[in-house]
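Only one protein chain is missing from this complex, and each of the others stays in its spot.
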Amino acid sequence: MKKILALCLVLVLSLSGAAFAQTIKIGVFEPASGDNGAGGKQETLGIEYANYVVPTVEVGGETFDIELVIVDNQSQTDKAVSAAQSLVDAGVSIVLGSYGSGVSMAGGEIFQSAKIPAIGCSCTNPGVTSLCDYYWRVCFLDPFQGTVMANFAMDEKAATKAYVLTQLGDDYSTGLGFYFQRAFAALGGEVVAGEFPEGTSDFTAYLNNAINDGVQVFFCPTSTTSAALIIDQAASLNVPFALMAGDTWESSVILEAAKGKNVEVFCSTFFDEKDESSTIAAEFVAGFKAWMNANPDKLTNNGGNDIVAAVSALGYDAYMVAIEAIKTADTAVPDALTLILPSVVHEGVTGAISFNEIGDANKDMAYIKKVNNETGAFDFVKTQSVADLG
Amino acid sequence: MIDKLLPCLLSGVSVGGQYALIAVGYTMVYGILRLINFAHGDIFTAAGFFMVYLAASLPLSLSLPLVILLTVALGFAVERVAYKPLRSAPRMSVMISAIGVSYLLQNLMWYITGGLAKQYPVIPWLSTSIAIGPTSTKIVTLFTPVLTIILSVALVTLIRRTKIGMAMRAVSRDFETARLMGIKIDSVISATFIIGSFLAAVGSVLYFSNYTSVTPTIGAMPGLKAFVAAVFGGIGSIPGAVIGAFVIGICENIIKMLGYTTFSDAFTFALLIVILLFKPTGLFGEKISEKV
Partner (left out) sequence: MKKSTRMIIGFLLLALLFLAVWLIERAMGTNSMVITVLKKGAVYALIAVSMNLLNGFTGLFSLGQAGFMLVGAYTYAVFTIPMAKRMAVYQYYQGGIIQFEIPFFLAILLAGVVAALFAALIGMPVLRLKSDYLAIATLGFAEIIRAIIQYDKLGPITNGSNLLKTYPTFTTVLFPFVVSAVCIGIILLLIHSTYGRAFKAIRDDEIAAEAMGINLFRHKQLAFVVSSFFAGVGGALLAMYQGTVQANAFKSAMTYEILLIVVIGGMGSVSGSVMASFLFIACSEWWMRFLDSELMIGTFKVPLLRSGFRMVVFSILIMLVVLFYRRGIMGDRELSFDMFRRRKGVASK
């Protein structure tokens, strides 16, 4: 009897061992808490959905399961270091993420020293890739996004003066604010700048300053946590200008905050779920919505509705690029993936993805959206590409 | 100029009123226990979360008193669990315990909320926007200083005229003698924490009606600033704490108006250091001997 039991045990163990050997680990480096928690969860959803669509990959003629190792970097650069280290310790082949540039820059240093490649989903600061040889990304960059919004402010809002509000110690916020400021000034506009420290809840002073300065647009690329406060206070001050921001504001947090209030909100983003020109995108939107609606947990993580956020689409694309790289390299060894990634080309949900020598995706199109205060949804305004800007 | 100054003063007075309600809790506890209650800011935050979760299922008429009740219970529990056992320990130990409680409360709130900002429920009357001259603001902005002043006058009366108030004054003057005179020290201290937490709860309702997101660490900064206000006004003095809070609130907003936004927090601490160096007893530390 004992012998049989021992035999069974050995069998089970070796089987499970074999099962382990057939797994490739992909790290998901995203915030699930902190200022950017809401957006990070949506990006993770995109990755999880991608994993649901493509759960395995062929390497060397064998089928490997893909296991997602998800860590929470808490939206803070110091916590991100620990989170990145636990991914490295878990032995992941490649890392996806993060939402937010500061945490990506902090994590990049860890991935670089461990020689593990990473694909950023929606981190738009140039420093993410330019300062790290192991980082690639599938989205556009802040110099482009800032220019797009500056042009939009000039052309559509006839603005000559803008207030730029950024968060101290948030690399995304200061970066995008800087590039907007530079582009707006280059177009002949005048800029007033303000900064706020982390944890600020009183934005009335900044808004009042902007009113007194007589600006036409208030550009505030911030986390959604601050955004909700800014929108609420702008509405109660009855501000005469429009609020504008970057990709972080394409979130249901913003929609909730602005619903039923008298305030104009614009943001630029990577993707529009209603854009039906691409069949890949249409398929993704339909599938993603169905998947979320079938899983109540996922729907909660998306903010309680089934609106497809651009960051989810980017998360999906980043996963697919990683799969493409593993297939092309025919191995999941990090070093090999690092070598192969520059040449990977992928037709993604958010457009065609190929990388330049720095590691950035060659992307040149942004979607500008406006919050509809009555329905609490985003209205598509226009797309803008570098070529349009002349 | 008045166009610029009016909104700035308005929000200054409103922020000041909110700081005042927290500062009173600090100053009373310090007056009696000689303890900087680092956890006070977190009790304020906890009150915010109580409201978020209660209002999700209960009507405001029920959740509002419940929030105050729960906050008071929390303040009471913190004192009993974390400070009472250390009554005879060195002051540094009690302060470390206070830091530990603050750490625990923040981590606990982080865990329960998943570290995400929660939207504070709209309290109909307070959140309405009204126009004042060239600017407009929420009613709560105007209501806060009024309520703050009413509450602090009531509190001063309580301390001057009632038996428990007299006991508090006695304990703050001399711990040991008060005990010998038959004053139940523990219940006096509990009463102090209950009053402090009550005011923190009221302050939190006003604060979050104005700034509608609650995050686990949001109370830390207002807490520290309120403490500075208490020191500024002369620690132990209730009118001092209230005036100190208004001064800090207004100064902070003027600094922001002038464009030195990076330094709005640092200014508060600079003020604290200047006060500590040149007039350690604060504005009213000597004149008003009403220590609690």
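Should a chain be cited, it is by its letter among A and B, assigned in written order, with residues numbered from 1 in that chain.
The working rule: a residue touches a chain if its C-beta (ideal position, glycine included) is under 8 Å from a C-beta of that chain, and two chains touch if they have at least 3 such contacts.
All values reported here derive from a predicted model rather than from experimental measurement.
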- Message: Out of B:Ala56, B:Ala77, B:Ile99 or B:Ile130, which residue would touch the omitted chain in the full complex?
- Response: B:Ile99
- Option from B:Ala73, B:Ala89, B:Met166 or B:Met181 whose C-beta touches the chain left out: B:Ala89
- Message: One chain is left out of this view; which of A:Gly27, A:Gly46, A:Gly102 or A:Gly246 touches it in the full complex?
- Response: A:Gly102
- Query: If the hidden chain were put back, which of A:Leu168, A:Ala282 or A:Met365 would touch it?
  - Reply: A:Leu168
- Against the chain that's been left off, what residues of subunit A make contact? List them. 32-33, 72, 76-78, 81-82, 85-86, 88-89, 102, 105-106, 108-110, 112-114, 126-127, 130-131, 168-171, 174-175, 178, 193, 195, 197-198
- Message: Even though one chain is hidden, which residues of subunit B still touch it in the full complex?
- Response: 34-36, 81-82, 85-86, 89, 91-93, 95-97, 99-104, 107-108, 110-111, 114-115, 220, 224, 227-228, 231, 262-263, 265-266, 268-270, 272-273, 276-277, 280
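Throughout what follows, only the chains that are shown with their structure count from here on.
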- Note on the structure: subunit A to subunit B, mean C-alpha position gap in Å, rounds to 38
- Query: Which residues of subunit A touch subunit B in the complex?
  - Reply: 32-35, 37-38, 72, 74, 168, 194-197, 199, 201-202, 204-206, 208-209, 211-212, 224-225, 228-229, 232-233, 235-238, 253, 256-257
- Task: Could you pull out which subunit B residues touch subunit A in their complex?
- Result: 3-4, 7-8, 11, 15, 110, 114-117, 119, 127, 129, 131, 135-138, 207, 210-213, 215, 217-218, 220-221, 253, 256-257, 259, 261-262, 264-265
